[in-house]
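A single protein chain has been omitted; all remaining protein chains appear in their positions.
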Amino acid sequence: MRLLLLNPNTTAAVTDLLLAAARTVAAPGTELIPATAPRGVPYIATRAEAVLGGAVALEMLAEAEGLDGAIVAAFGDPGLGGARELFDFPVVGMAEAAMLTACMLGRRFSIVTFAQALEPWYAEAVEWNGLSGRCAAIRCLDGAFRDIAEVQEEKEALLVDLAARTVAEDRADVVILAGAPLAGLAARVADRVPVPLVDGVQAAVKQAEALVSLRSRKATAGSYRRPAPKPSLGLPPSLARRISHG
Amino acid sequence: MRLLLLNPNTTAAVTDLLLAAARTVAAPGTELIPATAPRGVPYIATRAEAVLGGAVALEMLAEAEGLDGAIVAAFGDPGLGGARELFDFPVVGMAEAAMLTACMLGRRFSIVTFAQALEPWYAEAVEWNGLSGRCAAIRCLDGAFRDIAEVQEEKEALLVDLAARTVAEDRADVVILAGAPLAGLAARVADRVPVPLVDGVQAAVKQAEALVSLRSRKATAGSYRRPAPKPSLGLPPSLARRISHG
Amino acid sequence: MRLLLLNPNTTAAVTDLLLAAARTVAAPGTELIPATAPRGVPYIATRAEAVLGGAVALEMLAEAEGLDGAIVAAFGDPGLGGARELFDFPVVGMAEAAMLTACMLGRRFSIVTFAQALEPWYAEAVEWNGLSGRCAAIRCLDGAFRDIAEVQEEKEALLVDLAARTVAEDRADVVILAGAPLAGLAARVADRVPVPLVDGVQAAVKQAEALVSLRSRKATAGSYRRPAPKPSLGLPPSLARRISHG
Amino acid sequence: MRLLLLNPNTTAAVTDLLLAAARTVAAPGTELIPATAPRGVPYIATRAEAVLGGAVALEMLAEAEGLDGAIVAAFGDPGLGGARELFDFPVVGMAEAAMLTACMLGRRFSIVTFAQALEPWYAEAVEWNGLSGRCAAIRCLDGAFRDIAEVQEEKEALLVDLAARTVAEDRADVVILAGAPLAGLAARVADRVPVPLVDGVQAAVKQAEALVSLRSRKATAGSYRRPAPKPSLGLPPSLARRISHG
Amino acid sequence: MRLLLLNPNTTAAVTDLLLAAARTVAAPGTELIPATAPRGVPYIATRAEAVLGGAVALEMLAEAEGLDGAIVAAFGDPGLGGARELFDFPVVGMAEAAMLTACMLGRRFSIVTFAQALEPWYAEAVEWNGLSGRCAAIRCLDGAFRDIAEVQEEKEALLVDLAARTVAEDRADVVILAGAPLAGLAARVADRVPVPLVDGVQAAVKQAEALVSLRSRKATAGSYRRPAPKPSLGLPPSLARRISHG
Partner (left out) sequence: MRLLLLNPNTTAAVTDLLLAAARTVAAPGTELIPATAPRGVPYIATRAEAVLGGAVALEMLAEAEGLDGAIVAAFGDPGLGGARELFDFPVVGMAEAAMLTACMLGRRFSIVTFAQALEPWYAEAVEWNGLSGRCAAIRCLDGAFRDIAEVQEEKEALLVDLAARTVAEDRADVVILAGAPLAGLAARVADRVPVPLVDGVQAAVKQAEALVSLRSRKATAGSYRRPAPKPSLGLPPSLARRISHG
């Protein structure tokens, strides 16, 4: 199956991290097609940036062809709801997949990440998924970092420590290492945290594979049915075509 | 005070409806500056369209100058959270303002609108505001309509009937007539529904005036502080400048 | 418009504080009519005192004449629900108005006040409004104070510090300085707390003005319709008349 | 043990109904002391009336002497929180006791009563107790009735029918026949409804007996500790004394 | 009345503790029939052990005869829902009874116990009862203990200290001393904690007495009706008989 691995930020090195982590768990028949946002910010960290990233994500999905499924690979899932309306193949968000997977590994999960700026956006992702009751805490490092593509090495010890602390202090049963720049970190540090770790992009790959394998049909009713065709103004042609059903 | 009345869809006739309804309640010193989205769809009805509308709304806000406040005048409040981060003046959403105003007029409000397609987006707006416990129901007409700018006349009797039914069947104490194309309808039909009606844009004008009058400061901490400056790629210059704090 | 500024406690000096703070934000055409409870306690701090204050508030409202709206100016809103049933003009509670206003300034608000005794009553006000999901914390100073009418000066530094701490520790985006005796404090200390502050009575004035401007009708159905007329025994004449619809 | 059976409305015939129903389940050593409100309304049905009833209830409690416990015998529990603060013996509310008892008889309870006017007040009682998740529905008859003291006979068949319907349609496991005027009805119609019925005053008697038997101490900390002593103005002497700790 | 006091763990000394504490509050006419699990673990502390204890509890109930009611006397209430389906007399759980009783003594209760291992099971009991909103905290000692039947003496000072801390730090109004091995402790230490203490088995005795006195009927509809008769394989004869309605 062909899965678009859509990075809605503009940093190709982060796409590379995502792809490397994704490949270690992908099934033999899974082809991962990486894509990096052509415009936007180097890493999405706020609601404002997520709004812009969501619009770019829809365009990137409209551009792609021959997909069996797609992964919106930014924790926070920009544009996910809209993508699920517009496209006929399954689309999975990295935050969503990580949280739902975590629910099978523990009663309550914590989300651990590398920057305070991400907290409000992640908090809204938890709420959007209706999983506040399963979330023990969102914990963020508070210092600056040098390079988004290397933040996981730079902050490794601090992140492991924060994960251990949320287990002890917030009673988390499982910890999600969140944010595309942390892709691949969980495997490296798993034996240093006393509960299961969830790597967002790896969870997303397995969930996307699961949905494709289950061959669920596209809804023609309910809130994710295809919207009625509509004219548009000034949108990229592929997206305009999809909105007008052309 | 100068308030941007930002219509994130592309239909100027809807902007006109919004402006007319807004003016009837605006305070003497309030100057309303109408703006219609330069790109997007004629009316926003789905999550996908809201994502696109949110991005356009941020651009429109970045273009405007000399504002004391702004109103995102689509029920569903596309881009509101992001706008609140990026800009230093108060920004109010039409759904948010309508619901919070309704909370002072009744224990539970219903949202009544003209098309089924709007329900999921509105439902997410209720949840995003944490007001599910105050929402009696979202009720939508189910037929087609001819012209978005005249849907309020075309459907007037049906909307009045639906409002009356949600009072009787869902125990609503107050009814929000939702959706930019219904701006101004509430005043016309108020005496035909036995509970208070809330007109979204009118509520938004009064709430924006209230916030400006209260002279609240821009946060420098918390989840609506200004994001750290950041480079960007391919964004409209005014928005890029704001993101890079230029 | 004529707004009753109803202080349900017996301390006229607190009414003066409320009036002074209210006037700085009231619109040009707003006439504020102060009233102090003729019986009860010097300041309401507990559920028991709120019950008594609620009954007095209803009597005071029944006594007043020619009103366009009213403000129940004790944080905790004693008697608010009952007032909304009995009277035909809008009635706004200070806690309600502060919290709803805060919702437009941040994702989560904290309530900061000067005495531990107030916490349970305020907590019930948050729940009654269905806003627990938006409330980061209720934080109270714990020492004694000398004079209720001067507690805001006496405790100013401690209150500023507590506001700053709830931002840092509870992730509040906005802080409500709660309690009638703190009226006017927010403006004085706004630049010493890194998030917007909400002054309860000022929020209530703007919300009452908004409701009056929106000219919402009195409900004849739903939970705030006028109760059916009923005889009564031993109540003050004006209130008895209102209950019997005379 | 001596239990005050406090009827916060002014209808002595309703007090008689309450007393008769209470006696059939009271333990041998329980002495029930009936009291009827000296002022207020013939039956409490709205938030406004409940505010007045709550104030009267506190006065009645302050007047009584030599009590081991008390029952606030109006469904809606006017003044309960305040009573629990001010007095050293256990005070139980009829709504509270009925709902908590119902929780041991079924997963979800319905509340059935004789007048639509009661619904908002009862709904707030459910919320105040934090039991919304256990409440299947509140169902009210909608016609007028002749005499509050005989409404249970007049409406018996309709109430039985409504109880049966809430079982079938709302999936209630247990039905509370709510409202002081229905005291004693449950026993008479129990075999005509296919789930357990709860009679409010009977549940309250057993819960009050339970609390007295368990000899729980009066809190000196937490939200039901005795409030700090305070002067007051214009209150009945016994209540003023209690508030000033005299 | 005859009440089975069912200890679903295998330690007879714990049954003795339960019985002693229960007798001090039982009404004169209450006969308490103690029973200790014939198989299982010495004390139930985890979800796995609770599953096994639940199955044993159903068998023990099926074996007993001539009962008017029963108490499942392990905090966590193993098998309670199933018992309520299968048997015609009232069955009360110790956790359920303690929490519902606590709700009449305070706004929020804390649960205090002697071992960390119990926390997840107790947390699920709170959720199962729909009382998360009333629960301030679950607090557990973290050291080892010597003898389950004497843990209350060994840890007395630590438990009192933990109770006091949850009042101060978690704002609990009432504290439940939870776990069968702590039966009887509350009475001994009540004057050393500033809020009411609830002893689980004592609360359960009073609640079981209340339910029996109220003579509620067995449901023939709703979720606690008797299940349809069904064959079974390999179950103890008395339980098999009950399942097949023989």
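For clarity, chains are labelled A, B, C, D and E in written order, and residue numbers in each chain start from 1.
One rule holds in what follows: contacts are C-beta pairs under 8 Å (C-beta built on N, C-alpha and C of every residue); 3 or more make two chains touch, one makes a residue touch a chain.
What you see is a predicted model; the values in this text were computed from it and never measured.
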{"item": "Of E:A13, E:I33, E:A117 or E:A137, the one touching the omitted chain in the full complex", "value": "E:A117"}
{"item": "Sole contact to the chain not displayed, among E:E49, E:E96 or E:D173", "value": "E:E49"}
{"item": "Per the touch definition above, residue among A:A13, A:I33, A:L105 or A:C140 touching the missing chain", "value": "A:L105"}
{"item": "Touching residues on chain E - with respect to the absent chain", "value": "10, 38-42, 45-52, 54-55, 58, 78-79, 81-86, 117, 119-120, 123-124, 127-128, 223-224, 227-228, 230-235, 243"}
{"item": "Where the unshown chain meets chain A, residue by residue", "value": "25, 27-28, 90, 92, 96-97, 100-101, 103-108, 129-131, 133-134, 167-168, 171-174, 187, 190-191, 194-199, 202-203, 206-207, 209-211, 213-225"}
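Basically, only the chains that are shown with their structure count from here on.
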{"item": "CA centroid of chain B to CA centroid of chain E, Å", "value": "52"}
{"item": "Centre-to-centre distance between chain E and chain D (centres being mean Cα positions), rounded to whole Å", "value": "27"}
{"item": "Per-residue multi-chain contacts in chain C, two or more chains", "value": "81, 107, 119-120, 123, 171, 223"}
